[in-house]
Each structure stands twice: as C-alpha cells, then as structure tokens.
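Left out: one protein chain. Kept in place: all the others.
Coming up: chain A.
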Amino acid sequence: MFDLTGMTALVTGASGGIGSAIARALAGQGVRLTLSGSNEEKLKAFAAELGGGHETLVCNLSDPAAVDALVPQAVDALGGKIDILVNNAGITRDNLILRMKDDEWSDVISVNLEAAFRLARAAAKPMMKARFGRIISITSVVGVTGNPGQSNYAASKAGIIGMSKSLGQELASRGITVNCVAPGFIRSAMTDALNEAQKAAILQKIPAGGLGSGEDIGAAVVYLASREAGYVTGQTLHVNGGMAMI
C-alpha cells in the first residue's frame, strides 16, 4: 500500500522542519523530488543528505514571476511530468490586529496563499493532460480555529482550505485530487524555544499528551499522494493529537 514508485513531486519549503520530513517520507516511498526553498545552501545540503539524485530549485515565493516559473522548471527537471505538488512553504508575521502593518498582512498572504494558488494553477495544466495529479497543501489548525496574534496567518491558511475545496471540485473529473494537511503543534525549532511553563500549557490542550513530529505530517502527505487516496478530495486531514476535533 501507498507505493509511490515512479511518481514525481515538487515540494516547497523543502529544507524546513516539516518540509524536509515530507520530502523524506515521499522519497522513502519512491518519489523523485524537486526540492524548492529560498536558501540554496540548505537545499543542496538536504538534497545531498537525502541522496538519490533529487533536484533543487531556489525560488522566492513572494516574487510572482519566479513562482509562475517554478512548476515549468520542476517539470523540466523531473523529466516532463509532475504527479504531486506539495504547497508547504509558509511564513509567519505575528502581531495583534491593532499593531499589524500592511506589509505583515500582505507578505503572509502572498507567500502562504497567493504562491499556493499560482503553483496549483501551473501544476493543473500538466496534471489535466496526464489525467492524474495530487495537489496537497499544508495548512494549519489555526486556519480553522483561529489564534490571537495570527489574523494574517490564520486567514492565509483558511484561504488555502477554501481554495482546495474549489479546485477539488474543478479537477476531480480529471483524476486530480486537491487536499490539505493541517498540523497542530509539531516539534520544531520554534517549539524547542518555548519554556517549560509554555510547553505544559500547550500539552494540557493535547489529548495525545505530546507534540507531533514532522514524520506524522509526512505520513499524512504520503497517504493523500497515494493512488489509494484517489477518492478523497477537498478534504483537510487534521494531524494534531486531538487538540481540535473539527
């Protein structure tokens, strides 16, 4: 089950914590990857660590022209086809609404939501021709629950969920599924920096009693990318240890 041998994928934000775990999980199931990110050195180091001759492409996701060029470049690098697009890259610019600057709002919307739209639009064309495709976007539990100080981030993540539902309906007849994975609290450099009191407060809200790992997200992406998940579209798979059941 969930053998993805021979498939190709573009993963954005691939050198980050969750992105690298997704890339590792897909590669482990036989997917050939194009790893995209903003830091060339980190990307190359990660590709070397992964082994297996995966490609890397540097892209600034706040630059519309660069984003529009990314899928065609990835298709070329992957030998002419793209089976899976993983919109993983995301940024935060947290602030309370009364203090939020225009560019804190627009930067987050442009990288998290607009880039996901541009990449999905570009990937839909070759996927439609191939009569097969998997568009998977990493959203967040806060896109559904909200979170103080994250109006921009929560809006971008809720936007991805709505967009995916629409695309799922548009593209279902062509063998393309469009889904989201919504992580809760995942162990990362950010959560490592929290103090014990903060960690205890968070854990109290998580029935599973612990933080999630990148591998938990990678496994969810592998499932949604698989041929076996072909009847699942427009959905958001919440991976959060039960902290929000929605």
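The rule we apply is simple: a contact is a pair of C-beta atoms (placed from the backbone, for glycine too) under 8 Å apart; a residue touches a chain by one contact, two chains touch by 3 or more; residues count from 1.
Everything below uses one rule, namely that contacts and distances are computed from a predicted model.
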Practice prompt. Between "Fe-S cluster assembly protein SufD", "Sulfate-transporting ATPase", "Spermidine/putrescine import ATP-binding protein PotA" or "Acyl carrier protein", choose the name on the UniProt record of the chain that's been left out.
Written response: "Acyl carrier protein"
Worksheet, complete the sentence: By the document's definition of touch, the residue of A:58, A:100, A:128 or A:219 touching the omitted chain is A:128
Item to complete: Check the options A:3, A:40, A:76 or A:170 and report the residue that touches the missing chain.
Response: A:170
Worksheet, complete the sentence: The missing chain sits against chain A at residues 125, 128-129, 170-171, 173-174
